[in-house]
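With one protein chain removed, the remaining protein chains of the complex are shown where they sit.
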Amino acid sequence: MKKNKLSEGLVEILLRISAGASVLAIIIITVFIFYKGIPLIAKVGIIDFLFNLKWVPTNGSFGIGAMVIGSLAVTFCSLVWSVPLGIMTAILMAEIAPPKLADVLARFVELLAGIPSVVYGFFGLIVIVPFIRNHLGGVGLSVLAGAIVLGIMILPTIINISRDAILAIPKEYKENSLALGATHYQSIFRVILPAASSGIITAIVLGLGRAIGETMAVLMVTGNAAVLPDSLLAPVRTMTSNIVLEMGYAAGDHQAALFATGTVLFIFIVILNLAVSISMKAGTENGN
Amino acid sequence: MKTKLECKEVKVFYKDFQALHGIDMDIFENRVTALIGPSGCGKSTFLRTINRLNELIEGTRTEGEIYLDEKNIYSNEIDVVALRKKVGMVFQKPSVFPMSIYENIAYGPKIHGIKNKGKLDSIVEKSLVAANLWQEVKDRIHKPAAGLSGGQQQRLVIARVLAVEPEVILMDEPASALDPISTSKLEELIGELKKQYTIVIVTHNMQQAARVSDFTGFFLNGFLIEYSKTNDLFVNPHDKKTEDYITGRFG
Amino acid sequence: MATRGKEKIITVLFWLSALVITAILAGIIGYIVVKGISAINWEFISQPPSRAGKEGGISTTIIGTIYLTLVALLIAVPLGVGAALYLEEYGRKNTMFGYVLKLTAETLAGIPSIVYGLFGFVFFVIFLNMGWSILSGGLTLAIMILPTITRTSQEAVIAVPQEYRSNSFALGATKWYTIKRLILPAAAPGIITGIILSAGRAVGESAAVLLTAGSSLGMPLNITDPARTMAVHLYILAIEGISMERAFGTALLIIVLILIINYLANWSVRKVVRQ
Partner (left out) sequence: MFNRKKYFHYFILGSLLFMSLAVIGCGGSEKKDTANQGQSGELSGSITIAGSTSVQPFSEVLAEEFMTKYPGTEVNVQGGGSSQGVTAVVSKTADIGSVSRELKEEEKAENLKEYTLALDGIAIAVNPANKVEGLTLEQLKNIYLGNITNWSEVGGSDADITLVNREAGSGTRGAFEELVMGEDTISDKAIVQNSTGAVKTIIESDKNAIGYISLAVTDDKVKAVKIEGIEATADNIISGQYKIARPFIYITAEEPRGLAKAFIDYALSDEGQAIVVEEGAISKTLK
């Protein structure tokens, strides 16, 4: 009997440890990323580091302004086309397509989500970049190429989360709306979508987070010039590319500046995620 | 007494299962008709054939004819949307849309093309008054409707139906989720509404059927067993099965 | 009837969006299959690369990918399932700790892989002196996939009917015995789906792996050996322009691997549904 109790206690402790592991992991990650990045940010000055457009790390000029704007530009351009397309597909799958067809589409989306980012980057480099160079002009390696590849990559996130949000809306809403003489589309646009809006916004924000954090695919197709892009066809460097691009040869302050770039990225993503989970919590408390 | 709805040989199939076996039933204008019977007897299915809401369920097939004012609602020329505007429906669980009280009521009229603010205001007020809800909510009609109590929500849903100016109102166990006080308010409201509307109500509660309805139909296993004036059916049932049911021998 | 006309247009637009998605997928996969199929033969799969990947096959990178993924799963699965059990079965979900864990998992899930790579590089590779190795890469990947495994396991455990627990307790069984004999078996298919999906993520990861497991072309035998995964190999082949034919072949094999993984995941989902 006593032995039984002892092993029960032991099991609980073991489970508690495994639950604690992820908390510990995030603490260590935070500590190490900050420890490596903060000193340089402090040295350069946060304003200068974030907004200075001059990145000449070998000459002591550490400003990631161009990269911050670059990340935002590529991300924004990718959202511009993938959000409408993704939400429309989600609506189609949840409301319009016959269930069997919706299942097939869901498989496609799943597959799209499963393709590794290097494969997307490779495809972008071999197909999209030359296409842009030959048909639209410029070098090909550009904001546009990045936006196309990133948009494809975040489609699954947007579609899946929006679809779940739409499916979670009580079907009574639709029944009631139809019973009032609304058409199917009127029901979708005036009742279902407004009711699912917080879930759809979550989908967009998570897609945005994924786009900002994506590295390899972007690195391969954007040309990585550390200047403000002046057109869709101009090359651009994102924060993530900056890290992989220069990690190999960086030393001293230069390396620290790359870690500092990672720190900025980390803080940005954490804030984005906290905002989502807090607003979702507020959403569930406000709702029925 | 005018016949509002004339149902002939209505059959409904869900895939292989036959849910209704040829229902013939006349429903009269400005009267309350109650449909009673044990769970799964087909009464709700029948109700939903009247505004063709069954069609939303995959694999459903309906046969037979239903005439609304002598027009077959299952004929090809019928516009389902226009039909549903004429035949409103109140569901078991009050389902208010996640918007303000005002927007809930204005939803239907807006969909049907009314944009004038003044006109909408008056429709909202009129509907809420008719649903006996105006006094309780007039100070907060721009607040979220989700904040209302269950009974208020159900009356809000009725007001929302009234706002589209239907001729027939279908009610599918509208009181089953309500407390006794809300229920009696609802029954009172039904009594007032029948002056203007034709009402068909599905209920589990035989006392309720007896209190509110003029006619009652008893359903069992997809058949309409007996249909007559409410008083006759409860006091003097013709069929053994009806008698067994209303005396509580099964169900 | 203007609305009807408008609705027809909207319907067309909706279906068009699905068509675009399908075309994108078919385009990418089709292109890679067409270009990659000629590179694939038994040699390509069974031979190690030589001359930096210009010649030979990709066997060592296949082994490296599988090895690294297994190590990551070996670390992450017990931790993730344990955390799920602790939260759901020991009723800690609604405590402060449960909330902190939920936030933690969400944050971990959102961190970009390059940040994991940086962290793994300074912590495992340098600070703990594990070097570029399967172990460093596996630990880094394990942290990356931990949130997925925890969440899917939680969902699987929640789906187990409450009656199982009350009946088992009523028969005098202990908590752990109930978990071991009733809950885990019932939740297993759901948990396995989560594991398979995480494996897919580990197989496809490149940025984090490059910085923590290295890019050595040798055959990894020891857990302390460095390794190059297929995804990293594809990146190097493509970006260095070493051999486009082999790059396509590698890309195709990665996609095939992901297809197999997705198929397995769907298969286990179907099993859950049947239950």
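We just call them A, B and C in the order they show up, numbering each chain from 1.
The rule is simple: a residue touches a chain if its C-beta (ideal position, glycine included) is under 8 Å from a C-beta of that chain, and two chains touch if they have at least 3 such contacts.
None of the values given here were measured: they were computed from a predicted structure.
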Exercise for review: Using the contact definition given at the top, list the shown chains touched by the missing chain.
Suggested key: A, C
Review point. Where the complex has a chain not shown, which of A:Leu6, A:Val56 or A:Val80 is the residue touching it?
Key: A:Val56
Practice item. Based on the whole complex, identify which of A:Gly20, A:Gly37 or A:Gly199 touches the chain you can't see. Key: A:Gly20
Point to revise | Touch residues of chain A, complete complex, unshown partner | key: 13, 16-17, 19-21, 23-24, 27-28, 55-59, 125, 130, 133, 139-141, 219, 223-227, 235, 237, 244-252, 254-255
Study note, to complete from the structure: chain C residues touching the chain left out here are 50-52, 75, 95-97, 124-126, 128-133, 135-136, 139, 214-218, 222-226, 236, 239-242
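Here is the rule we use: only the chains that are shown with their structure count from here on.
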Review point. Of all chains present, which has the mean Cα position farthest from that of chain A?
Key: B
Review point. Which chain is in the middle, if each chain's centre is the mean of its C-alpha atoms?
Key: A
Revision key, fill the gap. Dominant interface by pair count is A-C
Exercise for review: Could you please state the distance in Å, as a whole number, between where the Cα atoms of chain B are centred and where those of chain C are centred?
Suggested key: 52
Review point. Tell me, which residues of chain A touch at least two other chains?
Key: 183, 186
Practice item. Note which residues of chain C are touching chain A in the complex, please. Key: 3, 7, 10-11, 13-15, 17-18, 20-22, 24-25, 28-29, 31-32, 78-83, 85-87, 90, 92, 97, 100-119, 122-123, 127, 143, 146-147, 150, 174-176, 200, 203-207, 210-211, 231-232, 234-235, 238-239, 244, 247, 251, 254-255, 258-259, 261-262, 266
Review point. If you look only at chain B, which of its residues touch chain A in the complex?
Key: 51, 53, 56, 58, 81-82, 84-85, 88-89, 91, 93, 95, 97-99, 107-108, 110-112, 146, 157, 160-161, 164, 170
**Study point:** Complex contacts: residues of chain A adjacent to chain C
**Key:** 4, 7-8, 11-12, 14-19, 21-23, 25-26, 28-29, 32-33, 36, 84-85, 88-89, 91-93, 96-97, 105, 107-112, 114-123, 125-127, 152, 155, 159, 183, 185-186, 206, 209, 212-216, 220, 240, 243-244, 247, 258-259, 262, 265-266, 269-270, 272-274, 276-277
